[in-house]
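Only a single protein chain was left out; the remaining protein chains are all shown in position.
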Amino acid sequence: MDLLPTPEQEEIIESIRSVLADHHTIGEPASDTLWQAAAAQGWFGLGVPEASGGVGYSVVEEALLAIELGRVAVPGPFLGTILAAHTADATIRESVIGGTSPVALAEAEGDEGGLRVFDATDGGLALRLDDHSLVRLTGLSDEPSLDPLIRLSLSSGEAVASGLDPRRTSVLIAGVLAGIAAAVAEQSVSYGKDREQFGVPIGSFQAIKHRCADMAVRAEAATTQVHYAALALRDATTDADFHVEAAAVIAARAAIDNAEINIQNHGGIGFTLEHSAHRYVTRARVLAAVAGGLRRHQVDLLAANL
Amino acid sequence: MDLLPTPEQEEIIESIRSVLADHHTIGEPASDTLWQAAAAQGWFGLGVPEASGGVGYSVVEEALLAIELGRVAVPGPFLGTILAAHTADATIRESVIGGTSPVALAEAEGDEGGLRVFDATDGGLALRLDDHSLVRLTGLSDEPSLDPLIRLSLSSGEAVASGLDPRRTSVLIAGVLAGIAAAVAEQSVSYGKDREQFGVPIGSFQAIKHRCADMAVRAEAATTQVHYAALALRDATTDADFHVEAAAVIAARAAIDNAEINIQNHGGIGFTLEHSAHRYVTRARVLAAVAGGLRRHQVDLLAANL
Amino acid sequence: MNLDFTPEEEAFRERARTWLAENLPSEDRPAMGQPMREFDLAWQRTLFEGGWAGINWPVEFGGQGLSDIQQMIWYEEFAKADPPFSLNNSCTFVGNNHGGPTLIACGSDDQKATHLPRILRGEAVWCQGFSEPGAGSDLASLSCRAEIDGDELIVTGQKIWTSYADVADYQELLVRTDPQAPKHKGISWVICDMRTPGIDIRPIETMAHTTDFAEVFYDEVRIPLSNVVGQLNDGWRVAMSTLSFERGTAFMADQVELAKVVENLIHEARTRTGADGKRPVIADDELARRLANCRAEVAALRAMTIAGISRTRRSGIPGPEASMIRLFHGELHQRVYRLALDVIGADAFRLTGVDGDGVWTGPYLQSFAYTIGGGTTDIQRNIVAERVLGLPRVK
Partner (left out) sequence: MNLDFTPEEEAFRERARTWLAENLPSEDRPAMGQPMREFDLAWQRTLFEGGWAGINWPVEFGGQGLSDIQQMIWYEEFAKADPPFSLNNSCTFVGNNHGGPTLIACGSDDQKATHLPRILRGEAVWCQGFSEPGAGSDLASLSCRAEIDGDELIVTGQKIWTSYADVADYQELLVRTDPQAPKHKGISWVICDMRTPGIDIRPIETMAHTTDFAEVFYDEVRIPLSNVVGQLNDGWRVAMSTLSFERGTAFMADQVELAKVVENLIHEARTRTGADGKRPVIADDELARRLANCRAEVAALRAMTIAGISRTRRSGIPGPEASMIRLFHGELHQRVYRLALDVIGADAFRLTGVDGDGVWTGPYLQSFAYTIGGGTTDIQRNIVAERVLGLPRVK
């Protein structure tokens, strides 16, 4: 039993970070070059067996990727695409893994069979978080989005595949949220060291210092539980469902709490559009609430028999 | 409109404080001399009209008394007695005001018509917080009490009077709780000034300092709202019910939060039986929960139409 | 201790209610720029003509000479009248609540005569120039420099977080006039004409997608020495007099409005169907309790505000206790909008503006300013702990 990344996993993380650093600036919209680099690096098939056209790693490495995507608040339909790559439909799978069919996330909207879609592409695919099917989107109309880097649309959708594993979805969303929790903790620590007031770095004041300590603890708890849940899911342990739900609950809370406190730690500058702090707040709010989110996970977690 | 005590009310507060200082030490059991002094000072009929044998002040002055009782965590059946003095039954009223019939607080226990009683006297009276009647207690059996200075008993009870005003009960319990919130805030501030570690008073550390500031704000909010609610009740304003419920909610939360944080601010010494800090915790826990307490008040407050 | 309004106060409330019903604009307030300035100034002129400008300003300076209680009554009636704009969200705020009151407290007769009538009559917009990039919580470390040249100051430096700088006529500006003196001792408070050459204004967009804030750059900006308010190098004391006013009634409008927001949110929770598609949101035990707590807290906030007014009435000036109200209000404001996001469910994904009806996400984003602006809650807690509770300042 070991919960630290292996040297090979460390290399995967380093490689992901380097691609992200080359092709993405926090707060900037999705870039085509990042998407192409991601496809070229095999991110969309990272956890798909080689026999199915993937790279052959597992949900554990996908979770490590999700954490990194969260850390820099990457915009665009990465999550849906990584998840949809596990569809049994070989044709769809191939185009998804190749990056030519980006997959949005969607959930039911209203009583008329409509969908609310995040990161939609016109005429593209979406993963429905409520019934774990893949749909093709039609009739998109955009709405103002709480996270302006996540395109928000209303749409119709026609089912094209089903049967994706909701637990993989939960653990990867939790991964993004844990990455957010960790990134903003580091942002606060870094600002606490650099920013001076009253002749000293503000991180020497206990109010800031203790908030940073709490943020670090929340981030560590979320990240570690995401690691554990991904391992349990990979190994199909009997308590895998439980650990996935626990990861979902703890990561959602850590991301929202840390992201909101991070604004406070930055003072006025954290309230500006230019600073990235708010990007994490709105992203955390969306990912923690989509398809029932935290509330649904709390119910499911409590219902689990241990 | 004015929310500060008048000079006459200041005198009442001073007089109450002086009696309490003479006859009570926090953490000591109820003393007969305090009880007799209270009766002699007219505390039990403070808000009862002179025509009914009382002192002729109002629920406002009763609330000021309740706050003072809370501040020093007075043990014994003071609250029930002050409340029962408003019974329409002249015989009972006379003995209650005179201090010869102490009145406990009680609530239903189980489905068999039994009672749970706080501060019971054998063969004595109790005010039922669930139906606002007065009962005579029989067949008392004691239980270990979370607050060892509040006698906890199971009992039967026979109704002897009814129709007491539940809002007066709520506002006086809120008064005691606001008094607790204020007293522990002052205790923490005082310890923060006196106790030295690392060569300075611990109150110079922001962690302690900021907790003290929050405690002071909670205490001020609770106390001020209790004042407002008592005035609204005295004047029978149309929004009196609302303000009483608001006082009950805010005072219960302030008392529990402040009392628990006060232990933390005191470190090891706050964890000892000898120190009074825990007296406030257990008293707050009991008074905030009796007869449904905080939860019930939250429901009623939210149901109120403004 | 009493809840009674005097007959005069009751009559004032009645008059305010009637007047507001007849005079409140029904059109939306323009979001920015000159149209917004014109809207705000027009409303200020309407107030002035109706006899509602400077309610608690002294009569000798054109105010109504009324009490803080009447000021509160006015805010309450304003909120009840369901106005299409918030009270404090106006470019006339600084003039009415900072600049004007500071001139009343510390200005020369000439300064008062020049500026106070124009503020009340809706003829001039004021903005604030206190914070700097390097001087936020530690305001006294400001470095915007002013050198004396004959009968003028020459100002060079930068300010930040100046609301409505682009539409302002004047600025209450803190500058360092003696760099050798201890940091609190070398500051002066001056009236800066925003049309003076050398001023460059750059808008700052906020996370709530508003552009009210700006950075202001000063490149050898010449300000007559006669524009110094109070004594040269005594600006810190002058600024603190504004601050004490801030702790008094300046933010009362926000507090009154928050009570209305909580009632709106309770209404939202009663009428909106929850996540299960059956029960109303308010049937959720947790959300119901949090709503009840907020309701209790805005009630207590009002009681604290009235207690503060009572205290000021006795002592003449707002005491440091009022900083408890600011701290309580700032965090409560944020708590209310966080709760709102939990109440509205999937509607939280949809961005709205900061102003407007039936909307929550814009004000949620805006709520982060309430524990930062005008002194972070960390600073507010220090003030409460040190000046109200007497805890030691060292470390």
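Chains here go by letter, A, B and C, matching the order in which they are written, and residues are numbered from 1 within each.
Throughout what follows, a residue touches a chain if its C-beta (ideal position, glycine included) is under 8 Å from a C-beta of that chain, and two chains touch if they have at least 3 such contacts.
The structure presented is a predicted model; accordingly, all values stated were derived computationally and were not measured.
K.L.:
Name every displayed chain that the left-out chain is in contact with.
P.N.:
By the stated touch criterion, the chain not on view contacts A, B, C.
K.L.:
Using the definition of touch stated at the top, determine which of B:93, B:128 or B:285 touches the missing chain.
P.N.:
B:285
K.L.:
Tell me which of B:40, B:88 or B:146 is the one touching the absent chain.
P.N.:
B:146
K.L.:
Provide the residue numbers of chain A that touch the chain removed from this figure.
P.N.:
Given the touch definition above, chain A has residues 1-6, 9, 60, 189, 192-193, 200-201, 203-206, 208-210, 212-214, 216-217, 220-222, 224-225, 227-228, 231-232, 235, 237, 242-243, 245-247, 249-250, 253, 295, 297-299, 301-302, 306 touching the missing chain.
K.L.:
Against the chain that's been left off, what residues of chain B make contact? List them.
P.N.:
107, 109, 116, 118, 143-146, 148, 152, 196-199, 202, 205, 207-208, 260, 263-264, 267-268, 270-275, 277-278, 281-282, 285-286, 289-290, 292, 295-296
K.L.:
Contact with the hidden chain only, please: which chain C residues?
P.N.:
Chain C touches the missing chain through residues 284-287, 289, 395.
Simple rule for what comes next: only the chains that are shown with their structure count from here on.
K.L.:
I'd like the most central chain, judged by C-alpha centroids against the all-protein C-alpha centroid.
P.N.:
That would be chain C.
K.L.:
At least two other chains touched by the same residue of chain C: list those residues.
P.N.:
Where chain C meets two or more other chains at a single residue, that happens at 378, 381.
K.L.:
What residues in chain A touch two or more of the other chains?
P.N.:
205, 207
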